[in-house]
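Only a part of the assembly is drawn; its chains keep their places, and the rest are absent.
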Amino acid sequence: MDIKDLAAKGLKLRKALFGDAAVEQRMQAFGEFGEPLQHIINAYAYGDIWGRPGLPMSTKSLAMIAMMAAANRPAELRVHLRGALQNGCTPEEIREVLLLVALYCGIPAANEAHRAAMDVLNEEHKA
Amino acid sequence: MDIKDLAAKGLKLRKALFGDAAVEQRMQAFGEFGEPLQHIINAYAYGDIWGRPGLPMSTKSLAMIAMMAAANRPAELRVHLRGALQNGCTPEEIREVLLLVALYCGIPAANEAHRAAMDVLNEEHKA
């Protein structure tokens, strides 16, 4: 497959997950300076890895939430909390992951992740 | 529920997941000094959080793998890779999580996690 096709395939999946407007806003936020990073995200992350079969999208989303809470990356956590709801995860399923975070990454990581989850659930009228 | 019953309930689940011998070995490794930590693990981690319904055990295991790879904790990652196989996760499902680790936590985190996974799959004759 040509790399351009991989990037186009990834961009389509990314927009299906997060909405056209949100993705376009993020792609333009860093202008020309940010183009190579957007290529990494579209082609390699979404075109390749997210596009692979082998795990339901909802399970991938829950793994992403675990990973971003552990890695102390609250901005990216919010993105993937939105993706999780779009992929059909329920607030209760998300919470079970965050309770594992509390025990295995510590209470501060779980507090930060609950804050992010409440914000996203409120935005999406699911709180 | 009395706290002692919570700890007993958790210990039972922990042994079902990792085997009696492995759990007893770990509980004795730190002697009397380690008793309060073993209580935290048995009562709070397994008796409470792992014992909650709301997510299949296999999904919890995949979230744990994501979390331990992100948090740079290879010894604990090995424990939960074994738990994941016991909970019915396939090597392919585990790998999909590790590929998300590569993109979202970086190649060194994925390399370390692949090393742990190969060791555990070899031990369990699933490589």
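Going by the order they are written in, the chains are A and B; count residues from 1 in each one.
Following the convention adopted for this analysis, contacts are C-beta pairs under 8 Å (C-beta built on N, C-alpha and C of every residue); 3 or more make two chains touch, one makes a residue touch a chain.
Computed from a predicted model, the values in this text were never measured in an experiment.
Novice: Count every copy of the one sequence in the whole complex, not only the 2 placed here.
Specialist: The complex in this structure file totals 6 copies.
By our rule, only the chains that are shown with their structure count from here on.
Novice: Overlay subunit A and subunit B by their C-alpha atoms and let me know the rotation angle in degrees, rounded to the nearest 5.
Specialist: Between subunit A and subunit B, the superposition angle is 180 degrees.
Novice: Between subunit A and subunit B, what distance separates the C-alpha centroids? Give it in angstrom.
Specialist: Distance between chain centres, rounded to whole Å: 24 Å.
Novice: Under the definition above, what is the set of subunit B residues touching subunit A in their complex?
Specialist: Per the stated touch rule, the residues are 44-45, 49, 52, 54-55, 59-60, 62-71, 76, 92-93, 95-97, 99-105.
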